[in-house]
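Every protein chain but one is kept in place in this view of the complex.
And now, chain A:
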Amino acid sequence: MKRRDFMQYAGMGAGALLMPSLLLGNNIPAEALLEPGMDTLLKKQLADVALNTAKSLGATYADARIGRYLNQYVFTREDKVQNVVNTESFGIGIRVIANGTWGFSSTNNVTDEGIKKATEKAVAIAKANSKIQKEPVVLAPVTGVGEVSWKTPIVKNFKDVPVSEKVDLLLSANAAAMANGANFVNSALFMVNEQKYFASTDGSYIDQDIHRIWPTFGVTAVDRTAGKFKTREAMSAPMGMGYEYMDGVASEKLEGPAGMKLYRNSYDIIEDATLAAQQAKEKLTAKSVDAGKYDLVLEPNHLGLTIHESVGHPLELDRVLGYEANYAGTSFATLDKWKSGDFKYGSDIVNLVADKTQVGSLGAVGFDDEGVKTKKWDLVRNGVLKNYQAIRDQVHMIDQNESHGCCYAQSWDDVQFQRMPNVSLEPGKEKYSIEQMIKDVKKGIYIAGRGSYSIDQQRYNFQFGGTVFYEIKDGKIVGMLDDVAYQSNTQEFWNSCVKICDESDYRLFGSFFDGKGQPSQVSAVSHGSSTARFNDVNVINTGRTI
């Protein structure tokens, strides 16, 4: 689904919240979300049709993914429900290797006949493309796991919660924002359930049930006389959780600097919308920043996006090798830097880990979309570059023989490829709070929440904004700032990391619709960190007059 179509679903004009393109299937009633999918035994039989057909046609490897993708989205603005969308998409994708070349085909005709035809097409594509293939596929070995299953450990299934309850919650949050001075508020709730069955000629039959949720809003305050407007986005994070994320449990809340309310594994949307309205109004009269060098204190829901862009993407092996050169780009983190064994990606306290198992994260699954058991591994240890993110057909290029388990396809009708696992900054080992961190800063800016983001195609030069900015002077927050963006270079930035708060401050940031590939596919990924300090970063003033 293209962004334009999505706008129709969302009932938003083109001038409304910018939303990325995302997947939708056929519309169904909310109750139909609860209907059980196809029986596992039948899925195994159908998957075997694909595997056997592929082998009989000369494929040396084949995998089949039978997917049922269920989505429920709720969109509101102010006191109005704009749209409630329930969708289902069901079908099978078959991937084969023939003549050392990949072939892929898919169909929503999930019958013996439909699957046979799709498999024949996949093998035919592989054979046709093998004529111009110069690098035959080499797969890292995987031992079949037989029949297994995995589920996101949710407490409340979103499908059991009535739509009216979800609508009421969003409208209550909108009302709280309006009562606190907002002029406009758009809010949305995205809920996703992927029911995926994977089978391969390695002898694996894997059944998985994956849940994700994302509540979000944008609150706008307008000064009509001055012709000015400011927006404050939600401080929520998309999570690999059930509807329990919406409970707003007190023990999962943190008090931040300058009256900030921060959330760990449970979100209070009404409380956040209240504060958002107050902060949006405050932004209208906030001091415009003086450009210069500042020590930045970056809150996890902000730092997550910087990690995503400056660590997650450059360490994708397909980018490093040039497979994404025509779209997303390549990477500064070239193989020679990794091979040197001493490339200083960051300062000594910087430890960045990739993890497909972290509970509550968007990337957590039992097995990836090519049947590899998921795991956790080091990308940067004590500041030194240690590894990349790679899948079965790539790891041999970095002299490794075990896939990292980070292969993903957005749907049954898209081919799976390497996608970013959760990439997180480990918290500081010593006890160190955000209060202490701010106390230690002489001239700095505290930045919370995501804002504008842009980075070059090799991931050197970046510029980030944020949701809210507070000036720090001589160890104290002295007021709100506006027009703030920081520019840096990835290696310089991570080497300027001087302090990281301890694990009591650790939280996840998430990207629900991360795009990559041609044709483009989305995936969801989390990035955890504690608040961290970066010294002497270049801050520019983004205020303009037109």
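Descriptive notes on the structure:
The criterion applied here is as follows: a contact is a pair of C-beta atoms (placed from the backbone, for glycine too) under 8 Å apart; a residue touches a chain by one contact, two chains touch by 3 or more; residues count from 1.
We take it that contacts and distances are computed from a predicted model.
Protein name for the hidden chain, per its UniProt entry and selected from "Predicted Zn-dependent protease or its inactivated homolog", "Succinate dehydrogenase hydrophobic membrane anchor subunit", "ABC transporter permease" or "Heme exporter protein B": "Predicted Zn-dependent protease or its inactivated homolog".
When you scan A:T40, A:Q458 or A:N535 for touch with the missing chain, the hit is A:Q458.
Summarising the interface, chain A meets the missing chain with residues 8, 11, 13-16, 18, 25-29, 80-82, 84, 87, 102, 104-106, 108, 121, 125, 128-129, 131-135, 167, 183-184, 220, 222, 224-229, 231, 321-327, 329-330, 332, 334, 413, 415, 452-461, 463, 465, 483, 485, 487, 489, 518-519, 538, 540, 542-546.
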